[in-house]
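Can you keep this structure in mind? I'll have questions shortly.
Removed from the display is one protein chain of the complex; every other protein chain stays in position.
Chains: A and B, in written order; residue numbering restarts at 1 for each.
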Amino acid sequence: MAPAVLFRAAVALAGRFPALAGVDLVVAPGDVVVLEGPNGAGKTSLLRAGAGLLAVTEGEAVVLGHDLRRDRVGVRRRVGLLGHDAALYDDLTVAENVRFALRSRAGRAGCRSGTAARGADEALERLGLVGRLRDTPAGRLSAGQRRRVALAVLVARGPELWLLDEPHAAFDEGGRLVVDEIVRDAAGEGAAVVLASHEPAMSAPLATRIVSMAGGRVVSEIDLGRRQATGGGAAVDPEAPVRGGVHVA
Amino acid sequence: MWRDGVLVAGKDLRIELRSRVVLNQVAPFSVVVLVLFALALGPSRAPIAQAAPGLFWVTLLFATVLAVQRSVAVESTEARDGLRLSGLDPAGIFLGKTAAVAVELAALEVLLGAGVLLFYGVHVRSVATLVAAAVFGTLGLAASGTLYGALAGGLRVRETLLPFLLLPVVAPVLLAGTRAWQAALGQGSTGTDPWMALLVVFAAVYLALGVVLFGPLQEAA
Partner (left out) sequence: MTVAPWSRRTTLVVRAVGIAALVSVVATLWLGIWVTPPDQVQHDLVRLVYVHPPIAWVALYLAFGTAALASILWLWRRTRSPMWDRLAASAVEVGAVFTALTLVTGSIWGRPTWGVWWAWDARLTSTALLLVMLLGYLALRRVPGDPDARARRCAVAAIIAAVDVPIVHFSVVWWRTLHQGATVLNANLSPTIHGSMAWTLLLGFVAFTLTFVWMLAQRMRIETLSQQLEGAELDEALQERWAEGAPAAASAPARAGAAEAAP
């Protein structure tokens, strides 16, 4: 099965600084990959590169069949990125922000049939954004609430590849459980999920693989062997070199 | 492209309605500029009346810079990423933002125009020319402004760089608009045709440029 994400010796620059200094990573559909590593290791950069926001200048980078070195614009509508800060317009209400985000993609859904795009209302409800909150201007929300809105948009869209930057951050206990549920559901429906985390202990239960990064590269991988349904337990692409890793059968 | 444009224009205008920056800040600024010009040139009415068309357009140019800065500022760094990720057609985003700025400027022009007529005591000969020149001039200003706004968008030095980049480029609009308004107010001896043609060409050229170049520019963020 074709991998959802394939990076091989990928180098990406932020200005003159090599944010990614030769990354090797393969993610299959249904995988939940947890990126961990110290600050500045390149986790966020890897997620942004995967979303086509950060240009990969050397090596190989293919996401959902799109060669990122040639065309990193086309991949964006099929990928969902949850960044540190929610991309919201402060003066618009929650409902208006969500509507704008979703209308941007009307008629361009690139989601697989298995991953049905849920209604916006359902998504908002799932994330606890109900009642008066929906009419509150985004600027007045707390950081955690803003992230809920961003996540709600992702849930409503149902992309094939989820790139989540510290999805547990800023969420309270209840929120974290919802996030876990969402990740499990997404992977269960065949989407690939890559999430960066500072606290691998929190995300480890979700993960099918834990990838350690440092200095802009992947330093090691641990396969926890828990693959979700759909792909029929497809194995990681055997061609992909696993660097200094420990494969657990 | 058009649907995306309408979507973005609607979003920008709704934000303006909520935050009222143009209404509460740019408009008073423009009025202050008009008053300052009068102070500089007055107190006798004659020089002010003669300079009125030019002063209107110069003030409008400054207001454009502010309106464009605001249009760019609405897209915070994260929101800009969001726009890139949204899959919206960049040409549509350009047209939408241009349309929003144009609407804001138009509202401003009504205010400014009234101010000029009142303060500077001029008599109008041809309203049609006034309006036509204003319409095409505004389109040209909004289009070139949005384009340069995108150019300087993500840069930290944007505030100082944008006026420097934009104003020389829109000098022809100032020239043409002033001449057209002079004719409409019965001053000056030039015909209006070449000037109107220039305004139309400028607007058309910059709308076209923006549609083509906005996409590549977004990637430079």
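Keep this in mind: a residue touches a chain if its C-beta (ideal position, glycine included) is under 8 Å from a C-beta of that chain, and two chains touch if they have at least 3 such contacts.
Just so you know, these numbers come straight off a predicted model, no measurement behind them.
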Considering the whole complex, not just the chains shown, which residues of subunit B touch the missing one? 144, 147-148, 151-152, 155, 157, 161, 164-165, 168-169, 171-172, 175-176, 179, 188-191, 194-195, 198, 201-202, 205-206, 209, 213, 216-217, 219-221
May I ask you to list the residues on subunit A that touch the chain which is not drawn? 11, 13-18, 21-22, 37-38, 40-41, 55, 57, 200-201, 204-205, 210, 212-217, 219-220, 222, 224, 244-246, 248
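In this section, only the chains that are shown with their structure count from here on.
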Return the distance between the CA-based centres of subunit A and subunit B, expressed in whole Å. 40
In the complex, subunit A touches subunit B at residues 51-53, 73, 76-77, 79, 81, 83, 85-92, 96, 100-101, 103-105, 108, 137
Within the complex, subunit A is touched by subunit B residues 4, 7, 11, 14-15, 18-19, 74, 76, 78-79, 81-88, 219
